[in-house]
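Just one protein chain is left out here, and the rest sit where they should.
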Amino acid sequence: MQDKTPKAAVIMGSDSDLPIVRKAVEILKKFDIEYEVSVISAHRTPDIAVEYASKAEERGFEVIIAAAGKAAHLPGVIAALTTLPVIGIPIKSSTLDGLDSLLSIVQMPAGIPVATVAVDGAENAGLLAVQILSLKYTQLKEKLKKHREAMKEAVIEKNIKIKGEVF
Amino acid sequence: MQDKTPKAAVIMGSDSDLPIVRKAVEILKKFDIEYEVSVISAHRTPDIAVEYASKAEERGFEVIIAAAGKAAHLPGVIAALTTLPVIGIPIKSSTLDGLDSLLSIVQMPAGIPVATVAVDGAENAGLLAVQILSLKYTQLKEKLKKHREAMKEAVIEKNIKIKGEVF
Amino acid sequence: MQDKTPKAAVIMGSDSDLPIVRKAVEILKKFDIEYEVSVISAHRTPDIAVEYASKAEERGFEVIIAAAGKAAHLPGVIAALTTLPVIGIPIKSSTLDGLDSLLSIVQMPAGIPVATVAVDGAENAGLLAVQILSLKYTQLKEKLKKHREAMKEAVIEKNIKIKGEVF
Amino acid sequence: MQDKTPKAAVIMGSDSDLPIVRKAVEILKKFDIEYEVSVISAHRTPDIAVEYASKAEERGFEVIIAAAGKAAHLPGVIAALTTLPVIGIPIKSSTLDGLDSLLSIVQMPAGIPVATVAVDGAENAGLLAVQILSLKYTQLKEKLKKHREAMKEAVIEKNIKIKGEVF
Amino acid sequence: MQDKTPKAAVIMGSDSDLPIVRKAVEILKKFDIEYEVSVISAHRTPDIAVEYASKAEERGFEVIIAAAGKAAHLPGVIAALTTLPVIGIPIKSSTLDGLDSLLSIVQMPAGIPVATVAVDGAENAGLLAVQILSLKYTQLKEKLKKHREAMKEAVIEKNIKIKGEVF
Amino acid sequence: MQDKTPKAAVIMGSDSDLPIVRKAVEILKKFDIEYEVSVISAHRTPDIAVEYASKAEERGFEVIIAAAGKAAHLPGVIAALTTLPVIGIPIKSSTLDGLDSLLSIVQMPAGIPVATVAVDGAENAGLLAVQILSLKYTQLKEKLKKHREAMKEAVIEKNIKIKGEVF
Amino acid sequence: MQDKTPKAAVIMGSDSDLPIVRKAVEILKKFDIEYEVSVISAHRTPDIAVEYASKAEERGFEVIIAAAGKAAHLPGVIAALTTLPVIGIPIKSSTLDGLDSLLSIVQMPAGIPVATVAVDGAENAGLLAVQILSLKYTQLKEKLKKHREAMKEAVIEKNIKIKGEVF
Partner (left out) sequence: MQDKTPKAAVIMGSDSDLPIVRKAVEILKKFDIEYEVSVISAHRTPDIAVEYASKAEERGFEVIIAAAGKAAHLPGVIAALTTLPVIGIPIKSSTLDGLDSLLSIVQMPAGIPVATVAVDGAENAGLLAVQILSLKYTQLKEKLKKHREAMKEAVIEKNIKIKGEVF
């Protein structure tokens, strides 16, 4: 089955991350990627994190999106236990403006990469997952091109609209 | 052909980035990924960058690794012109300790993701490329597991060695 | 025609930048600089950005103001494709307080300069454009001096007013 | 046995951290704390890290010192799997001047604390371990006071010496 | 007496820190740690700070939690005058987003450690105090494990709940 | 005369800035811009700075390049006293890695712009001056295009050379 | 006259700084320091700034408090033109959280000091002025001690009050 339908895991360290992470899920849904959304904490449920990461591949997942804030260890902890590509979303926390989350995710030591996107960049995490899956699931390539085209059209429309703006 | 052999493009903004980027190439070589290394500047050779990115997919590339320093636009410029996954390596520059390169690459606005690794994290860029390619080229999965195993062995050896250390 | 009337292009990466960028346009208007305002994304409409920058000079523009946030590539991408002076406005984003935008614009590598102003510093971008254009259009020099004089008067008035303040 | 002799575990993410971490071990040695030094990587040997942390208490350890650099997850990963106090040493890495290590260790989310010391602050990590152990092993209290006294004497001597300095 | 009941001192530099520090006190209360809450300023009441720290041990305290903002000297000043473990909570101030408080507390020079937790991380300060006290007061160990278990259950419940979320 | 030959002023806060600033002068020389190099300190020779800036226009200068480090006030002080375009070069100082110089120059308040280039970005300061002067001195346009072409050729050569590199 | 009554100048770059700067004035008033409050911009009214600083001493001022935000040059510009002690207040701006103002004021190059207080630290600027003036006007010494005593009493009261707090 795992050869027919692309499948992505989306996990977040806390359910308070959902308003941000939702945008990643919406992208997956739009591109007809099968997905599973979970709340797993690297620190509060470490054994579940280990179990989840270790079983992810055999459960048919092909890419994992992991979001976390502050000393954001979740993406790295997951990445250490699977060879599936792991995409990390640094969540802006109430102090230090997201710099802590960003550095905790992106600065992974040699050997275990995490594909990091912008602070609160969940939409791009979803799109990166689709781009990665499109290598194998070629039907996604066309959809990605259409999505790019739609983004382009939206900018062009805004450009037309701004010409009518009175300054 | 592009279905049989995985193929990666490695580009850097300046040949002075090579001592760092070399580690990415060594990983690709080790995993028998076909690769092409190029020096392309988003700013000095913008039309070549556009051409390269636009043609990358039809030339058979499946993942692109792009390294740049300072106001590091290369990965984002490339990513804007292809739907292939683009991995960005922020190169530490002589001022600001790599923070400029990191933010210029990772903080991509919604729509065009760049999979960012650590400052000077070329080895992880190579490994992330392999992990992405392994979705399609399943022979890589086994190699990745062996590579992880070897890393693990190296740590274990160091652990044994440190027990003999006199403090 | 382009020798008679100074002409400036004002572009922004997203229409959400308009509340900031508007101040640049108001300056241009005040100094009777002909201007064109556009929404062009370096990432979502890269070919339009390339086209726009490449044709800017022959279309009679003499200076370009470009505003963008986060990994703000627009000013640098434009600057790479024209030898007109490009003024960059870093837009404060919702995370990292504008440091990402600032570094992504100001830290341009050698060869392609972007004249960078303060984070959200659109008014100064407009004034810098006028100062640049005044080299050629000497009628602007007098207006600039009057504008400076008016700013000075405003400070002096505030100084008088503060003397009446009760502490 | 664990009631008679205080026992500390010292672990580091890489043997390249040893020149820094050594100062923590020297403190433990000086205070006659039994110790074990290990190289364990949260990312390269995650299962060993899990095993080590889970068994630490029953093996008789009473405090754990963990050092790591960059996206320094080791102290947090260990802390998640034991209720022993975990002391984190952020190691300065070759980029970003240790800020990444510091934030990755100190900014732990609610529930799992890591007692963080200064970047490269291994000596203080050792002393903090001793202070913690002194609650139970009261013989350490006297030694700590003597150590403080000696530090004080050293400063006083330097103060005397500086009076003879010619400016 | 001090051998029977664990006793913690909680001090803050300003009563405006109470909304944050309260979370530390609630943890101490939950774990039946005897505590005393004080407002003591290292700068406005230096002699009281000196007196408090010098007498803390003989008054039966076994751990001290100290919170302060901006140039946050309180934890370090206290730590210099006692060999009890001192836990520092950096309080986010109205400027610089807590970075000043964090660095002023965590970057202690060699000799006098402060066990630093996250910016505004009072809950973890309380838990760290409990973990430290549990070395001596073994009844706390069981409670800590239950607390961890409860945190884990809370995450699991949130995980179940998120599965019902409609995207 | 000032209509026939472009003329630029290059000033620096300290002669220790010369190794960096030299690159700006070399660009001016290469493009046959008449130039004057001065050491003027906003703080140590404030009256000379005021005099220099006030007279710059009538002395025939058309653009001013000003370099300074640390609390780098020189470019802003000059800009306040002339309506000529002022280009600021932040010089990396021995502490804080150039961030102080950058922010002191680029964050100019509304009314008085400074066209800021990268930390130590003297070459770009020179090129920006040429681009600005090219509005009036159209002979510079062709030279700028040739300079761009030469930069492009240099990258292409490096690209060819890297293909022969053995990895 | 200037020997009988201490006299302080308080200047700010913009009247929008008044809500912060007011606290400095209130301190001066409380300590019966004669003061003059002015709005003077280093950039918009440079000649007034020069005039003001140059005449400050002969007008009988003995200390100058100068507040400014962003690329905050006012304190340094004033300090360059007088040998009176100049106290700088960095004002938090709408971007970069006051770091720009702080570095622009405190990082003065050798030769021209500015006595810098915390971001938005106007109360301390007032107190520092009083402490400086107290060297000459010894009646201020007693008042300073009383002010300290009052601050101490306020903390002690808050300490008493917090004891009654229910947790």
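Read from first to last, the chains carry the letters A, B, C, D, E, F and G; within each, the first residue is number 1.
As a convention for this text, a contact is a pair of C-beta atoms (placed from the backbone, for glycine too) under 8 Å apart; a residue touches a chain by one contact, two chains touch by 3 or more.
Since we're looking at a predicted model, the values are computed, not measured.
Peer 1: For the chain omitted from this view, which of the shown chains does it touch?
Peer 2: Taking every chain of the complex into account, the missing one touches D, E, F, G.
Peer 1: Can you list, in ascending order, the chain D residues touching the missing chain?
Peer 2: With respect to the unshown chain, the touching residues of chain D are 92, 97-99, 118-120, 148, 151-152, 154-156, 158-159, 161-163, 165, 167.
Peer 1: Which residues does chain G use to touch the chain missing from this display?
Peer 2: 62-63, 83-85, 87, 102, 106-119, 121, 123-125, 127-128, 131-136, 141, 144-145, 148, 151
Peer 1: I need the residue numbers on chain E that touch the omitted chain, in ascending order.
Peer 2: 13-14, 41-44, 46-47, 50, 69-71, 73, 76-77, 79-81, 93, 96, 99-100, 103-109, 111-112, 114
One rule holds in what follows: only the chains that are shown with their structure count from here on.
Peer 1: With chain centres taken as the means of their Cα atoms, state the distance from chain D to chain G in Å.
Peer 2: 42
Peer 1: Let me have the rounded angstrom distance from the C-alpha centre of chain C over to the C-alpha centre of chain G, please.
Peer 2: Computed from C-alpha means, the inter-chain centre distance equals 35 Å.
Peer 1: Return the residues of chain F touching two or more other chains; collapse runs of consecutive numbers into ranges.
Peer 2: In chain F, 99, 106-109, 111-112, 114, 118-119, 148, 151 touch at least two other chains.
Peer 1: Looking at the whole structure, which two-chain pairs count as touching?
Peer 2: The set of touching chain pairs is A-B, A-C, A-D, A-E, B-C, B-D, B-F, C-F, C-G, D-E, E-G, F-G.
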